[in-house]
Each structure stands twice: as structure tokens, then as C-alpha cells.
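Below is one structure, written out as C-alpha cells; the observations come after it.
A single protein chain has been removed from this complex, and every other one stays in its place.
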Amino acid sequence: MNKQMYDKKNVIAGIVIFAVLVSFPFWYNLGKAAPAPELVLTDAAKAAKECVMSKEEMKAGHMQLLDMWREKVVRESDRIYVSAKGKPYVMSLSNTCMDCHSNKAEFCDRCHNYSSVTPYCWDCHIDNPKAEVKNFKVSENSKEAK
Amino acid sequence: MLELALKGSKKYYGWVAVLLGGISVGFAVYLWQLNFGLGLTGMHRDVSWGFYIAQFTFLVGVAAGGVMVVLPYYLHHYKAFGKITILGEFLAISAITMCLLFIIVDLGQPMRALNVILHPTPKSILFWDMIVLNGYLFLNIIIGWQVLEAERNAVAPPKWLKPFIYLSIPWAVGIHTVTAYLYCGLPGRGFWLTAILAPRFLSSAFAAGPALLILLCLIIRKMTKFDPGKEQIQSLAKIVTYAIIINVFFLLCEVFVVFYSRIPEHMDHLTYLFYGLQGHSALVPWMWTSMSLMGIAIILLLIPSVRANESLLAICCVLVFCGTWIDKGLGMISGGFVPNPLHQVNEYAPTIPELAITLGVYATGFFVLTVLFKIAVTVKEEAAA
Partner (left out) sequence: MENSRRDFLKIAGISALAVAGAEPVLNAFASEHGEEASKAAGFQKEEKALTAKQWAMVIDTRKFKSAKDLEPIIEVCHKIHNVPDFSKENKRHIIKWIWEEEYKHAFPGDASGFTDERIEHLPFLVLCNHCEEPPCVRACPTKATFKREDGIVLMDFHRCIGCRFCMAACPYGSRSFNFRDPRPFIEERNPQFPTRMKGVVEKCNFCAERLAAGQVPACVEASKGAIAFGDLYDPESEVRKLLKSNYTIRRKAGLGTGPTIYYIV
């Protein structure tokens, strides 16, 4: 068997260039790791003391929880979530989550930016309904519309 | 074999550069559309499908038309077509590529396109359309590539390929049938609600596809050392002749039913297309042009001496292609949406960005076609040498 390597120079140069390009993000960012962001709780959130799940579960699985919520609300018309502690919550990103965590920039965005994810929840859901609700008026008899 | 596409004349590279330019322009405008939304197009609440879906529909036909060289060769052992089946298969690949791209550029949320697979819905015809189109693409890639490679190596194609080839024949009919079912199963859209729609789609496909193939064969003969063959082109011409006659016949069947029954929900759409409705008549000149082109083509193609003359035949093929393109790529979709279900007339015309994206998709398709044909022709040239 012929064990000679053809175009040895080119092949090796190619492999080296490939390896450098592929590892570019690693060595380019070497030693520049950004510190993990600190989340800010609003006074309302602090006062509530507990969320719909434990802090650890929320940290790790809030996206799955929200995904489940939206399936339940939209497709199965269940609107109430009962937490492990037996407490009921209305399943609503705007009206429940953002009611407590009305500081999207400091609570949601910081961590999302850090982990470089861009959820488009807020393309539709309003991030701080409380601040706006006072100004919104419809004819008197449908004011309580949700 | 892909390397064969890399070595070409200056003309070849020039043409590829033109296509790449078209692709870049189309892609840039598409990024704009992605950012702004489909509001960039001329579509609206009433005509909610426009130029993209119309081109998609027409090109499904072109793709299905490829079967007109595959079927005689494999089922009837018509040996002459053995030389050009590869062209039919490669034409189908590029046409399906364009179809899939037209679907993507028409989606409001293209990032979610995979929802069609994540939440499979067999009741939706679009689900089946996705399956048949991708299946046909897959079949033609496998078959085309294997047959060509075998030819290059001067061996017979592998045995396991036969079932795929036989499957691809009804599958070609399937893609256009399912595409017609997208439209003809909708209540309240009288223009499409007709059982003749799928046969009409197929007949216009078997006219437009082979007509384009004849033109491509003539170009190949002129530009390369490979001659697709006189007999082959003549046989294709007969197929085009039959298909365009059947297409016009089916159309006349529809016209009779609609205008003799005089049921407004069916009649108003054809009236809009051919005479205008409530003072709106943007498509009238187009539709009559389409009818004239197809009519003239039929008369010319029926004359044997005209058909035998390749320059005249080329003109006929252009007439057939343009005639069926206007019919399907312009009138078929708009005509179904005007008047709307509330019997109001809101016309549609594509915008410039919409046309730019359309051109970009066509450029992509022709790029794929150019590369594939370059490979096929080079293999043929090598085999002959």
C-alpha cells in the first residue's frame, strides 16, 4: 500500500487553518468571561417571598413552565395553576409573572443577555401591565375586561 | 461528480456570476421582508396568497413535467429518451428547490416552519404537500445522481434503484395532484372548487415542463458538444402538443360548466379574469394573451412541418411556456381570491420587492439547474469522447 501523503504542505496548512477558525470563539474570549448577572427582585417579589415553584426550579425550568402554561391556557382553557404548596395562580405571563417582576430589564433581560438568548415573549405580551393599566379605558361596562 | 461543475468556460462562469448576483439581490430584499413582514408585498386581507404561491404552483408543474421523459423510457422502453432522462430529473430537482423556497419566503413566521413536522396534521393538505414535495426532491436526487454516476463509470445503474424510479412516476403525478387539492377542497372559493383542477394542473404541467425541456435541449446543443438528439426533441414536441391541447380542453370544460350553469359563485371569478368585474380588470389583457398564446401554439404545433422545424418549434415552446405561466402563475391564484367571499373586488398586484425576491428564487433555481446540467453534460461529453 502506498502510504505517501500527497500535497502534504497544503493539507497540513488547511488542517491548521481549520482548527484555528473552529476554536476562534474559545481563544478569542479567553480570560474575558463576564461575571454572572445579579437579578434584582422588586419589593412586591420580595414581599411575596415565594414564586410558583422553588427558586431553583424557576431558575432551571421557567421556560418549560411557561411553555406548559401557554399550552394549558390557550389549548386546554385551564387558566389556574396550583403550585406544589397548593396555592392557585392565574397562568399569565403579563398579569401574573410580570405583576410581581415588573422590572423586566433587571429581572429578565440581564440573564437572557448574559446567556445570549432572545425570547420573543414580549413581542406580544406586555411587560409591565400595571404601569399602563391606569391609563386604559374602554366604555364603562367592559372596563373589567381582561 | 460535483467537481465537474467547477471547470467551465468563461461564458459558463459569467452566467453563474449573473445568477449569483440575482441570488444576492433577492436574498438582501428577503432579509428586508423578514424584518418588516409580508406587508412589503402587494398581498392583503382578501388576496392573501400572491405571486409567491402562484410561482410555487406553476413550478410544481414544471417539476412534475420531468416525468414525461422518465415514463416513456422506463415504462415503455422508449430507448431514445434514455439520453435525456437525466435532464428531466435535474430539471425537476431545480424546480422543486424553487417550490420549497417560494413556500419559505411566503411564510409569515419562517422560523417556525418545522411546526409542520412537530405538530403533524394529516387533515391538512399542506402537510401532505410538504411530504410529496420533499419526497419527490429526494427521489430525483437519488435517481439522477445514481444513473449519471453509473453512466460516467460505464456500468449499469444499481438494481436497487429500479423501485425508486418506478415510484417516482406516480409520485410526479402525486405532487401536482396534492398541490391542486390545496385549492380545490376549500368551500366558498368557487373558482377552485372543481374536480377538473388537478387534471388541469397536470395537463398544463405536462405542456410547460417538456416545453421548457425542449428549449433547454436546444440551448445545450448550441452551447456544448452534447446533442440531446433530434428524435428526442421531436418526441417531446408531440408530448407538448397533446398536453397543451388537453389543457385547453379541460379549461373549456370548466368554462362551459361555469358559464352555462351561471352559478355566480363560480362564474364571477372567470368573469373577473376575462372581462373584469365591478370595473376592475387588471388581469383581463393577461388572460386573453395567455389564451391567444396557447391557441396559436396549438395551431402551429399541429402542423407537422412547423413542429419539425426546430426554430419554429422553439417559438412554439416559448408560447406554450408563457401561456401556461400566465394562466397558472398569474391568474390561478388571484382569480380564486377575487371577488372575495363577501363578493367585494379588491385586486392584487405584486410590489417591486416582491418581484425582486421572486427573481432571487428563480436565480437560485437556475443556479441549481446550471450546475446540475453542467455536470450531466460534461459526463455525456466525456462518455462520447
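All chains are identified by letter, namely A and B, in their written order; residue positions are counted from 1 within each chain.
Keep in mind that, in the parts below, a contact is a pair of C-beta atoms (placed from the backbone, for glycine too) under 8 Å apart; a residue touches a chain by one contact, two chains touch by 3 or more.
Small disclaimer: the values here were computed from a predicted structure and weren't measured.
Across the entire complex, contacts from the unshown chain go to A, B.
Take subunit A: the residues that touch the chain left off the picture are 53-54, 56-57, 59-61, 63-65, 68, 70, 72, 74-86, 88, 90-91, 94-95, 120, 123-126, 128-133, 135-136, 138-139, 141-142, 144-146. The omitted chain makes contact with subunit B at the following residues, 36-39, 41-46, 48-49, 103, 106-110, 112-113, 115-116, 118-119, 121, 123-127, 130, 182-183, 186-189, 264-265, 336-337, 340-344.
The rule is short, and it goes like this: only the chains that are shown with their structure count from here on.
Note on chain placement: the centre of subunit A and the centre of subunit B lie 44 Å apart, centres being C-alpha means.
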